[in-house]
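Before I ask anything, let me first share the structure, which is written out below as C-alpha cells.
All protein chains of the complex are present and in place, except for one that has been dropped.
The block that comes next holds subunit A.
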Amino acid sequence: MSTIDKTATVPAPRGGDHTGPLLEVRDLHVEFHTRDGVAKAVNGVNYSVNAGETLAVLGESGSGKSVTAQAIMGILDMPPGKIPQGEILFRGQDMLKMSNEERRKIRGRKIAMIFQDALSSLNPVLSVGYQLGEMFRVHQGLSKKDATARAIELMDRVKIPAAKARVSDYPHQFSGGMRQRIMIAMALALEPDLIIADEPTTALDVTVQAQVMDLLAELQQEFNMGLILITHDLGVVADVADKIAVMYAGRIVEQAPVHELYKRPAHPYTRGLLDSIPRLDQKGQELYAIKGLPPNLLKIPSGCAFNPRCPKATDLCHTEVPPLVPVTEQDGTELPGRKSACHFWKETIHG
C-alpha cells in the first residue's frame, strides 16, 4: 500500500481504541458521469493522516484534490459523481460502507471541513451566531440560548473582536478574514478529530492569509487534530505542513515530508511547480512556467498523465503508467515517507 509512513512521534489519537492512522484513503477512485463521457477525477489515491499531523495536498485546478476531500466528507454530488472503488477508513472503519445516518453523525462532529470562499459558503440569510450554534443544537441538543453562548465562545476563540456584539450579525457584515475565521470556528465547534481545509486562504489577501494559517495551526496543535490542507500555494504549505502529497490528473505523483520535497523533488511536475515560484534573486528574469494545460479528465493521456507537458518525457512515458514507488538514496538507503510516480525518479532526485 502506498501510504505515507510517518516516523515522527505522533500523539496518540483521542478517544477510541483504534491504533494506526486517523484517516486512511485506499485506492480511491471517483468518476463523474457527464453527457460527454466519464470524467475520471480521482484515479487510485492513497494517503493517510495521523492525529496532530498536517498533510498538504498540492495540485492544480482539476487535479482531483478537492474531489478527494469531498469524497471523504461525503458531500460529493452523486449522481453525477460515483465512487467505483476504494476505501476511506476513519479510525479503521470504512466510511463508504456506512449508512447515511452514520456518516452524517461523523460529519461536523468527527471530521469537519473549511471551504475556500467563506462568503458563499456561509448562509447569507442566517446570522453567524445561528450558524455556529446550529452545530451544538443539532449534534449536542443544546438549547438556543446555550448554543448562542457557545457560539460567542467560539468566536472569541478564533479571535473575532467584540464577539458578543457581533454574534447576531450576518456573513456579509464581516470582512473576508473574519468570515474565514467564522468558517474555522464552525469547523472547530465540536472539536473534531480531523479537519479538511479546502484552499482556506485562497480568497484572502496575503497578510490575512498568514493570520488565518497561524490560527489554524495553533488550534490544530491545541486540539491535536489531523489536518488535510488542500492548496495550490506552495508558500502556505512550507510553514504548516508535515508531509505533502502532490496530485496530478487524479493521482498522487509524489509524496514526501515537507522540507525534503522543497530540497529535492523526485518528480518533474513537482520540480516544475517549485521552479515556478517567483524568487527575489531571479528578479528581472523570466518566470518559469510548466508548459501546456492540465489534461482533460475525459481523456487522460496514456502512460504518465504528465507526459505531454514533461520536459523529460520519453517513449516509455507514453506507454507505461509509472507506479508510485518508494524513493531511495543513491546508495540504496531508504528515504522514509518519500515516493514518486515517475519512471525517471532517480535522475530527477539525484541528477
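What we mean here is this: a residue touches a chain if its C-beta (ideal position, glycine included) is under 8 Å from a C-beta of that chain, and two chains touch if they have at least 3 such contacts; residues count from 1.
The definition used in the following text is that contacts and distances are computed from a predicted model.
> Out of "Sodium:proton antiporter", "ABC transporter permease", "MoxR-like ATPase" or "Fe-S cluster assembly protein SufB", what name does the UniProt record list for the absent chain?
The UniProt record for the chain left out of view names it "ABC transporter permease".
> Given the contact definition stated above, which residue among A:105, A:144 or A:318 touches the chain not shown here?
Only one of A:105, A:144 or A:318 touches the chain omitted from view, namely A:105.
> Going by the contact rule already stated, which one of A:125, A:206 or A:280 would touch the omitted chain in the full complex?
A:125
> By the contact criterion defined above, which parts of subunit A meet the unshown chain? Give residue numbers in ascending order.
The missing chain touches subunit A at positions 73, 75, 104-109, 112-113, 115, 117, 120-127, 134-135, 138-139, 170, 172, 186.
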